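Left out: one protein chain. Kept in place: all the others.
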Amino acid sequence: MIIVLKPQPSPEQIQHVLERIEELGFTPHLSQGVSRTIIGVIGDERKLQATPLQAISGVEQVIPVLKPFKLASKEFRPDPSVFEVKGIRIGGGHLAVIAGPCAIEGEEIFFEIAEAVRAAGANVLRGGAFKPRTSPYSFQGLGEEGLKILKAAGDRFAMPTVTEVMDPRQIDLVCRYADILQIGARNMQNFDLLKEIGRTDKLVMLKRGMSATVKDLLMSAEYILSQGNHKVILCERGVRSFEDSTRNMMDLSAIPNAQGQSHLPIIADPSHATGRPDLIPAMARASIAAGADGVHVEVHTCPEQALSDGPQALLPEPFAALVDDLRRLAEVLGRTIDSCEGVAV
Amino acid sequence: MIIVLKPQPSPEQIQHVLERIEELGFTPHLSQGVSRTIIGVIGDERKLQATPLQAISGVEQVIPVLKPFKLASKEFRPDPSVFEVKGIRIGGGHLAVIAGPCAIEGEEIFFEIAEAVRAAGANVLRGGAFKPRTSPYSFQGLGEEGLKILKAAGDRFAMPTVTEVMDPRQIDLVCRYADILQIGARNMQNFDLLKEIGRTDKLVMLKRGMSATVKDLLMSAEYILSQGNHKVILCERGVRSFEDSTRNMMDLSAIPNAQGQSHLPIIADPSHATGRPDLIPAMARASIAAGADGVHVEVHTCPEQALSDGPQALLPEPFAALVDDLRRLAEVLGRTIDSCEGVAV
Amino acid sequence: MIIVLKPQPSPEQIQHVLERIEELGFTPHLSQGVSRTIIGVIGDERKLQATPLQAISGVEQVIPVLKPFKLASKEFRPDPSVFEVKGIRIGGGHLAVIAGPCAIEGEEIFFEIAEAVRAAGANVLRGGAFKPRTSPYSFQGLGEEGLKILKAAGDRFAMPTVTEVMDPRQIDLVCRYADILQIGARNMQNFDLLKEIGRTDKLVMLKRGMSATVKDLLMSAEYILSQGNHKVILCERGVRSFEDSTRNMMDLSAIPNAQGQSHLPIIADPSHATGRPDLIPAMARASIAAGADGVHVEVHTCPEQALSDGPQALLPEPFAALVDDLRRLAEVLGRTIDSCEGVAV
Partner (left out) sequence: MIIVLKPQPSPEQIQHVLERIEELGFTPHLSQGVSRTIIGVIGDERKLQATPLQAISGVEQVIPVLKPFKLASKEFRPDPSVFEVKGIRIGGGHLAVIAGPCAIEGEEIFFEIAEAVRAAGANVLRGGAFKPRTSPYSFQGLGEEGLKILKAAGDRFAMPTVTEVMDPRQIDLVCRYADILQIGARNMQNFDLLKEIGRTDKLVMLKRGMSATVKDLLMSAEYILSQGNHKVILCERGVRSFEDSTRNMMDLSAIPNAQGQSHLPIIADPSHATGRPDLIPAMARASIAAGADGVHVEVHTCPEQALSDGPQALLPEPFAALVDDLRRLAEVLGRTIDSCEGVAV
């Protein structure tokens, strides 16, 4: 940590800063330049994060040098984490192809979609039972009934499943039915939820918040890891911006950016990022080329009847064509996509 | 709702859209222009919000005409809502001056700060017992012990109190100790939390999310109102932006913007919006001039020892000078600031 | 300037950085910590700005300590600059009230508006002759004919005038007719234009770019100042954001923020910032309360016939009521608004 003092600090101000740092158990290192005095602080600066050094009289700026996360960092674990669920590996060159409808709307339609995405090559099945909707008057999900359908479809098609948890009180319930717990963008900084999920041993898919930096995303992962659960998959799903022709702005640089700092896998969700089926295939391809450890795509057999986010769903046919493209790109790039085994579809 | 079709739609496409609208119980109204065909949909379009008309073949754009919120709107209640808590009115020309430390750190220091802000003219006391911190290694708040201190200070200084609730499981506990429940920016779209708080009868202070539009903020208020609790105060606290010299970008236009659409009071929080004590007084004054129904300011008697957000706290003396400024501005603008009664401080 | 090295740098890497700094004429100052090695660079770091120290092998981060502007800074000139034009002072507690239509559309209508804003208390007259329109098919301004009308109205009503210059080739022409040269938001980083205007001795009004930080704005002012013209008034006019209910997001904290770093006056333009007449009065009041050295408001006697930006213009009557509000606020805040003299209107 570097502390920059205001121009012409008094000797008392300098002395007070030095004492304060020593009080906190760190070693200060003073450099007096012509225009600024700088104090380096030697020691584990994560312990200083809660200390408002900036509020000390005479201090102009406090500049952290180390990353604020530890367990999520590459320094802690240099090799990419690879997680396996129902035989499907995710991370370290193994790509997840997660697909399904936004919401689970009923057994028949969900099985129909599950069969279609499985046939197209998806290796994880998604579907929402608890839906975070911006309007209280919109469909809020089927709850436990939806979870039962999800589990039945996962069993039927031998696919691991992922579904969103919105409330700490739902965790036990969801853990009984799903293989992967999704934390949605709106809950990326719901810290109580992160902590509770960190106490389970389920694989977690953590979506980037709409105004979260990559560092914020990694800090939220750190919350989960700090509670003992180290199985976190990050997910880039676009951030809010001024561009009004797409639902969000997809920040694909977050993929290599996170991978350069963390061992955790990171996948990309072009469906929520763009909100536009005409852009999803190109952005899914781009995600894999950027190095993503998988994609997350919403698919529906009848988008115009979907109860949630229909307009952004792909139909099964273009989805199947897309998975073919992804396979060819993966091959060129030296990566693999595991297939679900054990049932003929 | 207006549905714009793609250029040269087929008669079947047009027919299908018309039928779908009628199926849903609405009356379509067709206008065929040279370059575009437009279908107006007559009826309460809020019921259409969950219906993905945009996914119908041949549809280019679906343009909502009505606002998606109802109970929060001025059309529902034309006059400004005024809420009263422990004799302090907020809304409709009555200004809240909410002050206190970011976190409750201990009884002695909290009473010292409470006394100072009360003496300076604050009429609501704030302090966090559950803290949403971006790092799991930062101070997370004193929990129930903090709530007890908050209540004791509110009683001692005859001030209504406000504190944050982060988790639905904390609501009962917090309701026992505090007068106003704060929903933090990171939880503005924690819909389960909104719904549960909507089932209490406590006054609520709902902070704008870091990437929420004014409409999003009003939709979150609508969640609370839709459950029966109509006592919501909105709070502008800055949004994320590219400007890196302030913590957030304070969007003061949200004040008149929300007031033009909603009867709910809206206050401003220059502390979190700017993160800089040198800018807080100017922005608090500007908030009142913009029409805010109050301000929310962090105050600490020793910012450099604060366990949370110390660098953005004002000292009691500049805070007292600021309240004097706000009183003079309020007078010029025809507004009033209620004082806490019943105890000599 | 502080150079942070990557973890475990080799002795050769450290040596190379130290030599490079000395080669450039600076004194390096090495601090080796447990987890990072830091090198402070003593000397005028502005000279280092063009040097890509970050590209040196082993360097993780280069952190500037000083502000990159000099002539615009408070360190260079601690007291606020006050500029006078036709007897109107701007800066240092003297407020500009700049008003007029977006574009000069014809002599009769411009004189009618000029008379109205003068009567309402405006002390600078604005009107565009060269218009930066996003569409090549929109009205582009009357050019020199417009400038003649502007000058005639300024003379008739004894008001200083301001108009936009978009192209270095227009500068001489515009200087012959107008008192203040406006640089529009879209040209804030048109560096050739800035340099040429810096070689004139005209007062300049420099608008903040749509994605410019306060530091960027001050760097653009520095361009003008570095050429010899020190008469620059800054103007906050909103920045691009995700909020879609206003034209831009007005960043009022830029006012005290710029004033804390620079001696240059800064005014606020709520017309372009909000694009909504229903929000302009509240935001103009807030601007003055935030400490702005003036406001810039578009006024039109018949907005629905305006050739440019009609929907955001105020009518003369609400504008006159607004100026009354501003006078009362200015009085409370200890500031003054000069009046145009010399003609009875």
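Labels for the chains are A, B and C, by order of writing; each one numbers its residues from 1.
Going forward, a residue touches a chain if its C-beta (ideal position, glycine included) is under 8 Å from a C-beta of that chain, and two chains touch if they have at least 3 such contacts.
From a predicted model like this one, the values you see are computed outputs, not experimental measurements.
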Identified contact with the non-displayed chain, of A:Gln54, A:Gln170, A:Asn257 or A:Thr301: A:Asn257
Selected from C:Gln8, C:Thr27, C:Gln54 or C:Ser339 as touching the chain missing from the view: C:Gln54
Chain not shown, touching residues in chain C: 20, 46-47, 49-57, 68-69, 132-139, 166-169, 186-187, 189-193, 195, 209-211, 216, 219, 222-223, 226-227, 239-240, 303-311, 313
Hidden partner chain, residues of chain B it touches: 2, 4, 7, 29, 31, 33-36, 38, 40, 42-44, 61, 63, 65-66, 75, 240-242, 244
Contacts of chain A with the absent chain, listed as residue ranges: 211, 213-215, 239, 241-246, 249-257, 260, 273-274, 278-279, 282-283, 285-291, 328-329, 332-333
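Everything that follows uses one rule, which is that only the chains that are shown with their structure count from here on.
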Most distant chain from chain C, judged by the mean position of its C-alpha atoms: A
Centroid spacing, where centroids are CA-atom means, of chain A and chain B in whole angstrom: 27
Whole-Å gap between the CA centroids of chain B and chain C: 31
Computed distance of Cα centres, chain C from chain A, in Å: 39
Residue numbers of chain A (touch at least two other chains): 240
